[in-house]
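The structure appears right after this line, and notes come after that.
With one protein chain withheld, the remaining protein chains of the complex are depicted in position.
Up next is chain A:
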């Protein structure tokens, strides 16, 4: 190769390089079509699957097995995109908005409105028909009547207690009122454990919302935010009291709570049904599964209906390359009986189809039955979920509650400001 290049040669090369760069830039800047790009392929094509379960050690292997199982069946490659739960929504939003992600994605039912607002989710209404989902499950995947997600698992978030630790503290039955609950927490504190590993970090302080509802705040009436009303202030004042009395602990979010519970260092914490798998796999106590006791959330006044917030995962399909195959994958993943029962067996996540729910395997699972009876039975969706700005609303409330916990703000001031901040997000 002759390395003696003349200036003229160099200029030619610069010209070619600049031209290539320009063409590349133009290609990158080219406007996309008005609507989402359709997947024109009639045969199966490779696609991506975004999932926070892929980023969790407890569930990663199972999800990978499901992906490869479908891949072998359909003759395609399912490329996993693992994203941690706490950053999942904003990372996925950025990728979908920038056109960098197409395919299927696991979604918390709380986030559906936010992602749907981008206008890139496929309407799965026709796919959901005759797939055997229960009506309640189907509604968890809808935004303004449009089926944007296929329900994968549905249940609720509730209190899970360690039966052994409760008995050691002399608590023989689950507390049913707030007053009983406080008494139980004080008894537990005397045994040297963290009585209740409630969320105190912003990432999961959304759990306070269900306590606000327990104290009687509707959170939302029409489009009017009621955070800041007497009930919400009372709830936060009570939470602060638990914090100051060390009945709940600082520096705790869901992952910390699960770890503390698995190690027998706390007697109670809030979790979805999925928590059982994390706790059992992460505990040095081989018999911890037998000690798990899902309990109904205490009520303010005896006779009130216990509150619980719905919880669930759906699978959405982002339009674009591979979307048709991703749709087929989403349906298979969430409704194929053998697949969903295998998922239930390995990760304890209840299925969403009538046939699978009626199977012996699900009906005879004691923890699932108890969780369904005591917690899921009275669960309702969070009223803020319908807004695309839900994530910001949740953060605004959580930050104000945290300010109360660390003594930087008074409950009444904080809740009034939180209510105003959330109201401002509703347009």
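The criterion applied here is as follows: contacts are C-beta pairs under 8 Å (C-beta built on N, C-alpha and C of every residue); 3 or more make two chains touch, one makes a residue touch a chain; residues count from 1.
Convention: contacts and distances are computed from a predicted model.
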* Which protein name, taken from UniProt, belongs to the chain you can't see among "Sugar ABC transporter permease", "Pyruvate dehydrogenase E1 component subunit alpha", "DsbE family thiol:disulfide interchange protein" or "NADH-quinone oxidoreductase subunit H"? -> "Sugar ABC transporter permease"
* To do: Identify the residue among A:207, A:256 or A:321 that touches the chain left out of the display.
  => A:256
* Structure fact -> Given A:117, A:131, A:187 or A:289, the residue that touches the chain left out of view is A:117
* Who touches the missing chain here, A:265, A:281, A:300 or A:331? -> A:265
* Asked: With respect to the chain omitted from the figure, which of A:202, A:289 or A:412 is a touching residue?
  -> A:202
* In the whole complex, what residues of chain A lie against the chain that is missing from view? -> 2, 4-11, 14, 17-18, 21, 25, 90, 93-94, 97, 114, 117-119, 194, 200-203, 249-252, 256, 259-260, 265, 388-389, 391-392, 395, 399, 402-403, 405-409
